[in-house]
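For this depiction, one protein chain was excluded, whereas all remaining protein chains were kept in their positions.
Chain lettering (A, B and C) follows the sequence in which the chains are written, and residue indices restart at 1 in each chain.
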């Protein structure tokens, strides 16, 4: 809303996040330029001043072109770049860029780990390090276990900066761990603030993108050069001390085999333009589920534990508590507090049984041993290695990649528990799936025992969601759910009680974890008037997440209170402070600012961490602490302390001219001009020496399935992506049988796999049937008329859909050749009021090497009249 | 009487999300086409097709793309609704008094009075009204009469994410609309104009900012009241009645005279027989 | 695009078409009866009564059709009384409101005239007191006829006005439908009454020539108005491309052209035979022997009335249904 220019790319914001789009429209009414970069002309494009069409999956080339433009025409925000980014930092001499190695970086070699992990190659990242601090021991491939899933680029690499900092000094083995952390401290790397040294990050970036010219952008993406230049002109005109540009993205960026790199490209561009940490700037991730952020923070994700701490892993030095802390603690930056966070987490798991003597129960905690994410687990299910599955409010029979394989894998399970509001495709796979209909599976032969538990809905239970801007909001129970519908919390708490009862008497070492698991969520008093007297108390769960003093149970008020000696119990350090005292649950707080107030609404719910609304907001002031401009004033130094419209994301009394303390750990190791407090060097990263396994800089690779040869490099696709080569997961590229680009997307009127929309008459009627969007040019070539049934085929399968022939789709000229794009919204399945074929039957199991995000947006296909 | 209230729908900021359609249904508890089991229309993203008894709000989609997608590329969207005309055709023809003008100058069909005669359906110049298949009465937007009475915003306007639908006192809305048109004109969008000023049926209490001809949005250029035909049509009918009546009278008289003058002829021989038969 | 094409159809289908048809017949028959009653001689009194006798049965079909057509039939009384408070519901500028009242009042006239006529009819049922014939006699009878005829003309024409007072294509684009329906009602009624009179023969015959002339006059007027109507609509007549055009063609051919032609042919034949008969000796006997009806060529055959009635129905159907199929259906 404070932006002067808003670029929406990789997102169909008006359709998928209409209410967030209101702020875009308000900015537009106030004069902002709105740009939409997208393969299709969508409802977002309809509102934009500029619609730049491009081929699905070529966004790195587009953004790289913008970076090239910004550097080439010296449009970057010099003062910001020099002080707040690592542009001046020097990288090792032996680093080799893609320009030198025809599309790959130095350190590439073959992958020799478990094939289930899917890697096609891996990097040794040693050469990517800064000139000093370059221990470079972290092996590529581990990235999939350490890389986080978060789509928030502001956090990109935050956690990951840890590996190389690990020192060899002998540490003490128990709390307090400060000494150990201090011993790991390294001196900061050398910098050249003139940005002239060829080894400095700025020069590396400049060389890396030197061939991403407007002409090349047009060749690769199909976006006409004049349109691209209009975009470049708009964002550079609107990025300076007076003005800011914002980027908004969603899964159009993440769901690629280079998804995290794509976000990284944008982060680089925004750092160069000085648009991070400033009002109206930044990069907004638009996420698709109510608490997709919360379920990443409080991770029902295999690779991380609470608050973005990496899961315990046999692939890293994690054998003992001290090993873990040594590996995962960053001595400089806020992450120096990792021991406090982690020990408090262990206390939340095992309570009084977690003692100094037993390393707080560290030995009971399970470890990961590879990639246990959805893609490889699907393969494992198919191979019979997984026996039981809980599918809780998720519908992989429609929503997962290569859904045919997914459903066949379900049939291999011994048992499946589904919890949802309706009979989902996943719950009904054994009776109504296409595989049963066509005889590939026989119901009588499917040995899976299936349970379908009916769920309570949002108005029928207490609980909280964390939105895409980290705002944690409580929803109150308004009524009992009907019949045997129960809250999800009820299900898991009562399942846990049964299991704990079973293991209560066990003396086996393997059962000690579950035996000692703290499981005290029963309500003190049943809710008056409710039919469900044994409903757990959601606030007790939140209290455990927030944390309390181990001795007397007093609620903690901030992460600063956390200790590494077991005296504090706190599941999630980032949520600490959300529930500072009994009866004061800040997620329930509902006090908005008055219309004349600062409009940061600090009284409305709670934003982690510490109720802060904009991260890294120190960057909204100049190095000397004054606002960059009156117009873009947000957080500033008033001579004594940091103040402003938001909670400053910086030590409150650390002066702008405070120097970094060479021997200190934590934030004292940063200077008063280092805004990025979660980074080891306090800088925004234009070059990622660690944290990414597929390169320190983003590079344009073609999607795994592409109709064209990569015009930029000899290397066609990411050399380290994840792929599972199977007969039921065949990949085709530059294959004349599949000449068109296939992209999938969502519509305003439906929600994801449709469970929450296709069963609702009000929504079902709005988009009742699956359709395929085709340009008149492509439809004409195949003799297809509007509403004709069309067969769309990929190497994984074929589906039929009704044609929606529209000029909103347009053929593109790619490297001298006409490429058609085919669009399919993927909300339909074989259950519900309105049904349709499952679009994910067409998609493939391929993933990114950092976080195993699948490719969802760019495949190849053929179409014909059915 | 309370202040006249209405809607100002700025189609230039409509994102076609259809929140208005659903919010309307949710508040007013309206059923869906065939219980939700609708069919794809093939007309852009519009599958509810029109305003009717189950759709009191309806979003239209108009794709305007030239072959090169450069000289013309627009996707117009518009949330349509009852216009709450100052001179309302439906209100005129309703034979039961079920349709009333409220204290907010809006037009409401009282559901407990409507008999489902459907006279108002063809009377509306905008085709807004239709029978609801559940209640079997004529239905259309009430401008959330019940919500207005307690000071709440109508459901659609409250839900609208981009303030394309604005609700308020008409005086303020007309001012806002003028300002918005002026802003668009100053940005070089000369085609923007207001549809529904006083020239149309005395003013539409729900009016629109459009950027193309009304027909493009499915709106009549010069909507009229049905009663314009009342007198002339009645006179024509009366004229016909008079002509035929007079003709009957005259021909009866001439027949009598003719019959007397001609006397019994062979041709009327049968007639005589008839006369005899009819004699009491 | 014409403004009327942005409107919604009323879902007035066959029930309404049939109502228009019966309403027209009832009204037209009453008007014919009243005209004969008021301006005819004693020899036309039986035929006049026949008009009344036809009117009421045709009218009786109307209320059920109308009420069944309502989506909330149980509330039909809202047409006459306020539903939410005591009071009479009447909106003179609403064709349907006034039409409802007119139908009610015309029903009263038609009923009384019917009773009067039936009491005087040879077919009077035995339970009906003959003295009730007084209802149709004298000055009272004339007043009744005059009042009833007024309402009857209203009923004949208001249905067209009702269609005009909308914003629908074809209906609201000319002011002619009231006139057209009036003429059509008169033509059809004349054929119907003429047919019944022909069948009953005897005392009903003397009115036949006049009925025939009425039919022809009305049919001619109808044809003229229809042509004017189509000309007025201009390119909008394209609406009758398709099945409703067939209906309209039927209306014109069956209802107007064919009966006129038939009559013409028969009249010529009759005239020729008349000339021939005059040239021979016993003309009257000859005429009777030849099987000629005694109406002087004005009698109406089953085929003739069938064509006219079918045409009248088809006309209404063509106009109502063609419009219904237009606009944002």
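Keep in mind that, in the parts below, a contact is a pair of C-beta atoms (placed from the backbone, for glycine too) under 8 Å apart; a residue touches a chain by one contact, two chains touch by 3 or more.
Basically, contacts and distances are computed from a predicted model.
Trainee: Which protein name, taken from UniProt, belongs to the chain you can't see among "Sodium:proton antiporter", "Formate dehydrogenase O alpha subunit", "4Fe-4S ferredoxin" or "(Fe-S)-binding protein"?
Mentor: So, among "Sodium:proton antiporter", "Formate dehydrogenase O alpha subunit", "4Fe-4S ferredoxin" or "(Fe-S)-binding protein", the name matching the hidden chain's UniProt entry is "Formate dehydrogenase O alpha subunit".
Trainee: Pick out which of A:30, A:352 or A:499 touches the chain that's been left out of the picture.
Mentor: The one listed residue touching the chain not shown is A:499.
Trainee: Could you tell me which of A:542, A:692, A:720 or A:839 touches the chain that is not displayed?
Mentor: Candidates A:542, A:692, A:720 or A:839; residue touching the omitted chain: A:542.
Trainee: Which one, A:648, A:761, A:795 or A:849, makes contact with the chain that was left out?
Mentor: Of these options, the touching residue for the absent chain is A:761.
Trainee: Given the contact definition stated above, which residue among A:510, A:626, A:737 or A:865 touches the chain not shown here?
Mentor: Counting the whole complex, the residue in contact with the absent chain is A:510.
Trainee: On chain B, where is the contact patch with the chain that was removed from view?
Mentor: Missing-chain contacts on chain B: residues 1, 4, 17-19, 21-23, 25-27, 29, 86-87, 92, 97, 100-103, 105, 108, 110, 145-147, 149-150, 153, 155, 158-161, 198, 202-203.
Criterion: only the chains that are shown with their structure count from here on.
Trainee: Looking at chain pairs A-B and B-C, which one is connected by more C-beta pairs in contact?
Mentor: B-C
Trainee: At what distance in angstrom does the C-alpha mean of chain B lie from that of chain A?
Mentor: Using C-alpha averages as centres, the distance is 50 Å.
Trainee: I'd like the Å distance between the centres of chain B and chain C, where a centre is the mean of that chain's Cα atoms.
Mentor: Here chain B and chain C have centroids separated by 32 Å.
Trainee: Going through chain B residue by residue, note those that touch at least 2 other chains and give them in order.
Mentor: In chain B, no residue touches two or more other chains.
Trainee: What residues of chain B sit close enough to touch chain A in their complex?
Mentor: 13, 15-19, 21-22, 25-26, 31-40, 42, 44-45, 47-48, 63, 65-67, 69, 73-77, 161-163
Trainee: Quick check on the complex: what are the chain C residues that touch chain B?
Mentor: 1, 3-4, 6-12, 31-32, 35-36, 38-41, 43-46, 69-73, 75-76, 78-79, 82-84, 89, 91, 93-97, 100, 149, 153, 156-158, 160-162, 164-168, 171-172, 175-183, 186, 201-206, 208-210, 213-214, 217-218, 221, 225, 270, 274, 277-278, 283-284, 287-288, 292-296, 327-328
Trainee: Which residues of chain B touch chain C in the complex?
Mentor: Counting only chain B, the residues touching chain C are 49-52, 89, 92-98, 110, 112-119, 121-131, 136-137, 215, 218-224, 226-227, 229-230, 232-241, 243-245, 247-249, 251-253, 255-256, 266-271, 273-275, 277-279.
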